[in-house]
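The complex is shown incomplete by one protein chain, all other protein chains being positioned as in the whole.
After this line comes chain A, so read on.
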Amino acid sequence: MASYKPVVIPAVPKLGEKITQDTLYWRGYKTPVQIKEFGAINKIDFSPVPPYNYAVTASSRVHIYGRYSQEPIKTFSRFKDAAYCATYRDDGKLLVAGSEEGSIRLFDISGRAPLRQFDGHTKAVHVVGFLSDKYRIFSGGDDYSSSLWDIPSATEIVSYSEHSDYVRCGCASKLNGDVFITGSYDHTVKVFDARTKSSVMTIEHGHPVESVLLFPSGGLLVSAGGRYVKVWDVLKGGQLLVSLKNHHKTVTCLCLNSSGQRLLSGSLDRHVKIYSTTSYKVVHSFNYATSILSLALSEDFFVSKPGRCIMRKYDKLLKSFQSSKALDAVLEPHIRLYTPEVTVAVMQELNRRGTLRSALAGRDEKQISLLLTFVTRRVIEPRFTPVLITVADMITDIYQPVVGQSALVDKQFLRLQEAIGREIDYQEELLEVLGMMDALFATLTEKRATYLEENKSNGLTKTLDQDISI
């Protein structure tokens, strides 16, 4: 059986910036929480398991922060020099970090002292990470080499020295426990398979690679370097799919959202840009005060809400046939000013029910003045014109006998008249222009579409004329 149908608010296409789903979503991120660290932060990593704590690597410390407090929950500070790239394992229990002195340390989240230490790199290790089989670690160092380590035995399994410059970024495939990727300042990205002795693929990025990223599917690879973000199709042998140039300074970091539908890039130009991974267009961008060095996005939190149909106040009143109160409800400032279409839609609904006149009647000076202000302001908007003309007609009809009793109301009436007069002048001018254009068009090819426009504006002026004659 039917239930009450709420008033339909007609949607009118808005000019100007289009508000998309994305804008709304990303706008939901509030102004950032600023946490001061002593050195440049080179890596932020969110724990993949609730409560989604995040590890911040800065100078010689790794701090773990919680969601609410801005004080670190935990600090790992067993580094002699700068620490780099503290990364969580998939299960959120282990954390690995490289360091300036060339050793890699593995921490248990609950403990303090490192569980393992991997030595072998001769220079600073800027990138470390877990392979997806959880038992191996890959690393890339400033000694141009990238290595693979076994966690239980703390030994090096294999070392690749294929890059010809610093290895500064890398990531592991989520699908294959043997595949990882490193990016280097030698402008290349290399794909390694732990089962082979050498790299399986080399991709020329063209700029020093600052960040690499694999899509969850493993088929697409994103690399950032210089001002470019490039997307490569790994399955097609490293073919360039798209090259994005939306930043005007070096892109330092990349990140995917949990669903894999949005790509985020942070840059030294103080912007974070969000791309759609289907169209590779920027759907949103954030602006920050300083250059972005690292960027991480936590899993989406979803709080499921039971689907409850909220009935608006005016709908409740309309449902119980309280037309006057319903009109009052939509003349509240926040509705009247920000969503005039709601006010007009309710007026139209009242008119449809034949109760608009009684809803408008019996109001005091203040309310009439308020109504007239609303009408004066909105009557010239084409989408509201037909309804508001009816409303204006009714108001003049109802309150004709009391004209002259209140200076306030009289002033409003005069303003309404003025507004309509101005609109008519405007329409006349438009018609003149249209006539000129018609003359121009007539000399060119005949075009039928102009008939329509002419009719429209004619109709509008006609109704306005009628109104003023009343």
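Keep in mind that, in the parts below, a contact is a pair of C-beta atoms (placed from the backbone, for glycine too) under 8 Å apart; a residue touches a chain by one contact, two chains touch by 3 or more; residues count from 1.
Rule of thumb we're sticking to: contacts and distances are computed from a predicted model.
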What does the UniProt entry say the missing chain is called, choosing from "Checkpoint protein HUS1", "WD repeat domain 75", "Importin subunit alpha" or "Phosphatidylinositol-glycan biosynthesis class F protein"?
"WD repeat domain 75"
The one of A:318, A:335 or A:371 in touch with the missing chain is A:318
Could you tell me which of A:151, A:251 or A:283 touches the chain that is not displayed?
A:283
For the full complex, which residue in A:80, A:195, A:248 or A:353 touches the chain that was left out?
A:353
Option from A:5, A:36, A:197 or A:334 whose C-beta touches the chain left out:
A:5
Which residues does chain A use to touch the chain missing from this display?
1-8, 10, 20-22, 276, 278-279, 283, 318-319, 349, 351-354, 386, 390, 448-449, 451-452, 455-456, 459, 463
